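For this depiction, one protein chain was excluded, whereas all remaining protein chains were kept in their positions.
Moving on, here comes chain A:
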Amino acid sequence: METGTSRVKRGMAEMQKGGVIMDVMNAEQAKIAEAAGATAVMALERVPADIRAAGGVARMADPTIVEEVMAVVSIPVMAKARIGHYVEAKVLEALGVDYIDESEVLTPADEVFHISKSEFTVPFVCGAKDLGEALRRIQEGASMLRTKGEPGTGNIVEAVRHMRLIMGQIRKVQNLSKDELFHEAKTLGVPYELLLGVHETGRLPVVNFAAGGVATPADAALMMHLGADGVFVGSGIFKSDNPEKFARAIVEATTHYDDYSLIARVSKNLGTPMKGIEISKLEASQRMQERGI
């Protein structure tokens, strides 16, 4: 009997496919998310939009919040640790969370090194905006990926950019000859063996979700159309007018992302979505996607 094998850790993410993982800040929101059909919840002290508004250093949530959420739902509970913060991750593992997000939404604890994730029993998800970042995170032991997008903006444009870039780079790598692959590995800054795997299979070795800017059912469906395996919704649900309705509608739109009359139906009378931010209005220092590359 073996625990924490890569099959067990990656397999857990496979079971999330086609699903929606929702950010929640307390037990009540966690119950709303579960009742709406979320496949997992991310327990946080503040959603990204609030982190952005509050400024200062964003850290791992108070363990009380994480435990409170774990106590009320039967679906998996994820939680965020700062990039490079080994101890925050160990604390979350000790609490028994089901997945750790080593996340650029929090203020990085290490500007050079990510956590060595292979040595943990609990699996990790990490953000990536291109194939290089994606494969570096996998090499460090990430069992699941997500686009970085631009968290807390309610603007889908960066998640689209990252998903398109990753899918385009995968297609390019598929068509390289064996001798070109080594050079490409050097250019991307990734291990040759992982790149060879992408070349041979035409896909990443782990599940890749969309995240960072999903605000409406149509946004979620767009990311599925572009090749995402599922969707993370951060501020988009509990910063909208009617979280319950938004949550249910996003779940349905993710399952039936190519059924446009269904998406039309679930998009009716949802109320106001979260107020978005135009990306060009963000100063470089406020762009979370530049953290941890």
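Operating definition for what follows: a contact is a pair of C-beta atoms (placed from the backbone, for glycine too) under 8 Å apart; a residue touches a chain by one contact, two chains touch by 3 or more; residues count from 1.
One rule holds in what follows: contacts and distances are computed from a predicted model.
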Per UniProt record, name of the chain withheld from view ["Sulfate transport system permease protein CysT", "Thiosulfate oxidation carrier complex protein SoxZ", "Pyridoxal 5'-phosphate synthase subunit PdxT" or "Amino acid ABC transporter ATP-binding protein"]: "Pyridoxal 5'-phosphate synthase subunit PdxT"
Of A:Met12, A:Leu106 or A:Cys126, the one touching the omitted chain in the full complex: A:Met12
Hidden-chain contact residue, picked from the options A:Met42, A:Val251, A:Met274 or A:Met288: A:Val251
Contacts of chain A with the absent chain, listed as residue ranges: 1-5, 7-8, 11-12, 14-19, 34, 37-40, 74-76, 93, 96-99, 121-123, 251-252, 255-256
